[in-house]
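Only one protein chain is missing; all other protein chains are in place.
Chain IDs A, B and C follow the sequence of writing; residue 1 opens each chain.
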Amino acid sequence: MCRWLAYFGDPIRPEELLYEPRRSLIEQSRSSGPDAGIANADGFGLGWYGLSDAPGLFRSSLPAWGDQNLRELSAQIRSPLFLAHVRAASAGMPVQQTNCHPFKHGKWLFVHNGYIADWPHLRRELTMAVDPDLYPYIEGSTDSEVMFYLALTYGLEDDPLGALERMAGCIEAAGYRHGTEHPLQMTLGLSDGEQVIAVRYASGPEVNTLFVSTSVHDIRLLLPAEERFRHFSDEARVVVSEPLIDLPGLWHEVPPSTALIVRDGPDSEDLPFVPRMP
Amino acid sequence: MCRWLAYFGDPIRPEELLYEPRRSLIEQSRSSGPDAGIANADGFGLGWYGLSDAPGLFRSSLPAWGDQNLRELSAQIRSPLFLAHVRAASAGMPVQQTNCHPFKHGKWLFVHNGYIADWPHLRRELTMAVDPDLYPYIEGSTDSEVMFYLALTYGLEDDPLGALERMAGCIEAAGYRHGTEHPLQMTLGLSDGEQVIAVRYASGPEVNTLFVSTSVHDIRLLLPAEERFRHFSDEARVVVSEPLIDLPGLWHEVPPSTALIVRDGPDSEDLPFVPRMP
Amino acid sequence: MCRWLAYFGDPIRPEELLYEPRRSLIEQSRSSGPDAGIANADGFGLGWYGLSDAPGLFRSSLPAWGDQNLRELSAQIRSPLFLAHVRAASAGMPVQQTNCHPFKHGKWLFVHNGYIADWPHLRRELTMAVDPDLYPYIEGSTDSEVMFYLALTYGLEDDPLGALERMAGCIEAAGYRHGTEHPLQMTLGLSDGEQVIAVRYASGPEVNTLFVSTSVHDIRLLLPAEERFRHFSDEARVVVSEPLIDLPGLWHEVPPSTALIVRDGPDSEDLPFVPRMP
Partner (left out) sequence: MCRWLAYFGDPIRPEELLYEPRRSLIEQSRSSGPDAGIANADGFGLGWYGLSDAPGLFRSSLPAWGDQNLRELSAQIRSPLFLAHVRAASAGMPVQQTNCHPFKHGKWLFVHNGYIADWPHLRRELTMAVDPDLYPYIEGSTDSEVMFYLALTYGLEDDPLGALERMAGCIEAAGYRHGTEHPLQMTLGLSDGEQVIAVRYASGPEVNTLFVSTSVHDIRLLLPAEERFRHFSDEARVVVSEPLIDLPGLWHEVPPSTALIVRDGPDSEDLPFVPRMP
């Protein structure tokens, strides 16, 4: 199981969320705690928006906690919107940079926690469903990357939620044709630099978790002392696959089959997420 | 341009050919000499036959010359048949272990020096031509790996040369359809543990080089002093993409459009290589 | 905390102990189980005796479980004596190949689980205590490597146990001078190709664990079905920092302040281990 977070708000140094909280993403990557899962040590990535329209991307196939470059980089940049991911590779899936999240295409970043059931058997059909003009950009061998390119194929640029619902529908249809009971398990984090889109969905009853900070006040609790009292705009939010620290009321659990949109101006929206056929 | 070698003969330690000769494969990888090409520093691989039917494989995305593990391994094993490769990645092609040669499937090993012209545009069509049952084994993103799986698709197990000719024919046909003038450039090295098959072919007039040692006597010249006088069976041969050391008469240049087969018993054969439609 | 194993007996493929048992060293490296420690994902190493007097060595700074080369190598070699190690780096200690165990010098291999307390402050003094002729061989920055070179300095070649006791004495003396309460925590595994020497010792009451298989019969229980009924000589033993699988009577816990010697002929010996001043 992978873990990820997304930050949207006033510019901060990513290290403040990656390293500082008592149970930061980096700490989580090293030790899976009492729930005794496996370590998220098969690579990591940080994608951030800053200087230009295109986001910056830093990915490595090493465990995040030992990577000096991530420490340096996340202390040297300030960003109002970034996504970070720590990977636990599925059995037999190569540990390599091109399989690390976030995946990037144009102004878009994409992170995923979950899987396409029976991927080895569905890989060819789903990869073929990717727009031939986008196909050459596929670099790795993961289900996650193909999910991203399917979403781009189905119109992510113009209709993000619709494209994600068609991506999920396409995958479920293929899975059911192959007799898979529950084809899809996912929490997704995406951004185009303007907004964070987070989705929680699974074909079956078991759905990976997704949480969002309940208020700007809560974000301060996640930050080191010296940052706590800086001004944060009211839209600032942190979205995480697992809580970073346990404080009553800090995290709101996003319901299954829900898409969350965090952007400037209006409050973050919860919308129903319903896979549909492309 | 990549470089590779294949050895067939009495068991030796691979280090004897990888490190010892004055212009060993490893030395060649670091400095491209007066012809001032680029370094072959985008990974390497060693595949060898030994204990079991399935060959052993050691690949890394680091430059070969600095890799302590390759030094150790190539000194600790003895093998009667091995292939080694040093890679220079085409522009934009990820430097990762799954893109390093040899590629391995079952008892087969495959190395390649060359390219499929206009690969980004042909990649999808050619990858789709791979047998759906073999498709899940494709791990990387190189033209070379797809060439290997196309050969397997077209019957490498039962009719190696025919399968390679059909692979080449399939690629040229696709290339010509896309308006590519010279779709294919290749020297290939393959083995199933019984024989070494080497092919030199290009669609155009410029053909990458391929050489084979002219006699068992010559192999001794490639080895360090202490090994020179060991007995070698008369079939022993070294096949290389570029000469390891320059000694008059040591190397026989394999003609273009030729397949060379090195195996026990008969002398190594030169056969015409003619791409054909699958 | 690192984990390691040593095998002495009839030649087997290392994969049989590294991958096969339900709780193999590789599995242990990925998930630390209910005791909720951290993953041993900061590199690994395999050292084995085979072709030549000098052992072979394969080390990588990646997590062991995802390393295809280790899988291949440990399936392709047969060895009567090998040591394997999975690392969890101490905070701030670089994750790099030269910090991975086993360490190798001449015919010797060395693995360690533990630490020298207050290493940053003791590093200079202890490194200076290494024989100036051996000093140039130090490649990494770990306490473990310096422990090995101190043992070599104090006569490991001629009097292994005495040298290890003087190494421990030298470290404790330096630690006490610096006001460290418990300077040394270690289980050690060493070999010269003839024997396995394992030591369990700590300056304080808490001592890392060390276990040895109680009989050749037990080794069969560690092996996959097809291997179980091969002949094993009565001296065959497996030494581990933590049990690989839990079977009553399979493992004998080596007492603290004890050195264990496994070699041909006599039964393995338990000897008292008493640090002494060089």
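Operating definition for what follows: a contact is a pair of C-beta atoms (placed from the backbone, for glycine too) under 8 Å apart; a residue touches a chain by one contact, two chains touch by 3 or more.
No experiment lies behind these values; they were computed from the predicted model shown.
Every visible chain touched by the undisplayed chain in the complete complex is listed here: A, B, C. Among C:123, C:182, C:263 or C:276, only C:123 touches the chain left out of the display.
Although one chain is not shown, part of subunit A still touches it, namely residues 13, 48, 50-52, 56-60, 68-69, 72-73, 75-78, 97.
Listed for subunit C, the residues touching the missing chain in the whole complex are 94, 96-98, 120-121, 123-124, 128, 132, 135-136, 138-141. Those residues of subunit B that touch the chain absent from the view are 30-34, 36-39, 41-42, 61-63, 66, 68, 89, 94-95.
The rule we apply is simple: only the chains that are shown with their structure count from here on.
Homomeric contact subunit A/subunit C: same residue numbering on both sides for over half of the interface positions. With centres taken as mean Cα positions, subunit C sits 39 Å from subunit A. Counting only residues that touch two or more partner chains, subunit A has 94.
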